[in-house]
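Take a look at this one; I'll ask things after.
Every protein chain but one is kept in place in this view of the complex.
Note that the chains are named A and B in the order they appear, and that numbering of residues resets to 1 at the start of each chain.
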Amino acid sequence: MGERFVTRGFVGRREDATSGPMGGDERRRRTPPGQYLTTDFPVLSAGPTPRTPLDRWSLSIEGLVSKPVSWSWAEFLALPARDWVVDISCVTKWTHLDMRWRGVSVDTLLEGLDLDPKAAFAIAWSDGGYTTNLPLADILNSQAFVAYEYDGKPLAPEHGGPARLVVPARYFWKSAKWVRGLRIQATDEPGFWESLGYNNRGDQWREERYTDD
Amino acid sequence: MSIDWQLAMVTAVRDETPTVRSFTLGLPGWAGHRPGQHIDLRLTAADGYSVERSYSIASEPERAGEVDITVERIPGGEVSPFLHEVVVPGDRLEVRGPIGGYFVWEAGLGGPLLLIAGGSGVVPLMAMARHRARAGSRIPARLLFSSRGPDEIIYRDELDRLAAAGDGFAVAHTLTRQQPPGWTGYARRVDEQMLAEVIEPLGAGVRAYACGPTALVETVANALVRLGLPPDRIRTERFGPTGT
Partner (left out) sequence: MEDRIAMMHDDPAVDLTVDGSAVGGMLAAAFGVEMTAAPGQCAHCHTVSVVGAMRVYMRGPGVVLRCPACAEVVLRIVQTPRGTMIDARGAAYLVIERG
């Protein structure tokens, strides 16, 4: 393919990471390699938006736990929750700083569940059939939460509401929308995108986009 | 078949409405296209960042060596405002195509033909109408065209001329937000009743092509099925979030 053609005058809809209210240095420091800052919240979709009525909704933890658990919507809302302000990076190259969520820490969900010593991976599964895989080490210790509010409002269906997993330290496809459960396993099992060319771990600071990155 | 990216020269820019602009792209090696097909357009910044969008071909295949595209400016969009604000004749743009073999109509396919457009969704249907006229076809054809207001009707004069030619082409307009005094066309969003009225004179065996914002195409396709059109006679081209 010879020289790359450059379109005269085109820069794209990208925020300048070097200026802005926070100061350029901080914004640059918080922007992972190959990412562009945005203040939008783009909708990523792989299928139609599920509409599970809240009275039929539940969140469950199953697999290598001594006793599987399942919360109704009311029970889930009664769990201890907190506010989270985190930077989110999507593999489609946008990074949004300081996104404000409210949700329940994965630590809280797993508390007292008595994990089998062999437990090493969590497979998040969602309404609509989406799955994504994460080592337990990537979602414990306040690294992940199940969010039900964004920016002070109930999480919109197109953004994964009523509840989605959020794993800020990984590309956003790991933050499963419409999450309904975590299956705890001894062995890893690539999810919807991990099984087709996307990186198994997806650490945005190491720019782990594709399988071999 | 070659689908490689090629460089097109912008040879003319023309305003269709206050928010819609047409661009003529000179393509010396253009192999020709079929009405309803589109091109992919790729914009690349100096640092390698690039984006791609699809644009339907507005011109008829009888015109050789160049194609017209017609672009609605979507506020906040990445590509359409760039095309409106930055691109001038003499610029070069990277394109590939022609693309598509399903959402196409040519006179040889027959009719009667029902075309339904919302806003810039009229673009590929215009290629069909222009082709129909240039090919001397008398296949009965009707266009139902939804626009927001009178100043936002794309290709208005040309559509008037095509409808006045007396060769079996008719246009019904609906204006959804604003109607001029004395307006006799429809004045609401496209619905099943409107489609039934427009389709009625065409008789049996209609081929329908619906194009525009996804929400409009969704409504039209569902209504046409309820009106009894076989699903394989309904072809759709959803443009995505085009803001209507």
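Annotations for the structure displayed:
Note that a residue touches a chain if its C-beta (ideal position, glycine included) is under 8 Å from a C-beta of that chain, and two chains touch if they have at least 3 such contacts.
Predicted model, so just to flag it, every value in this text is computed and none were measured.
Of A:10, A:71, A:101 or A:173, it is A:173 that touches the chain left out of the display. Although one chain is not drawn, its touching partners on chain A can still be listed: residues 42-51, 91-92, 128-129, 156-158, 173, 193, 195-198, 210-212.
Considering the complete assembly, chain B touches the hidden chain via residues 1, 3, 38, 40, 52, 54, 96-97, 99-103, 213-215, 218, 222, 235-241.
Just so it is clear, only the chains that are shown with their structure count from here on.
Separating the CA-averaged centres of chain A and chain B is a span of 38 Å.
Across the complex, chain A meets chain B through its residues 4-14, 36.
Of all residues in chain B, those touching chain A in their complex are 5, 7, 42-46, 48-49, 51, 76-78, 82, 86-87, 91-94.
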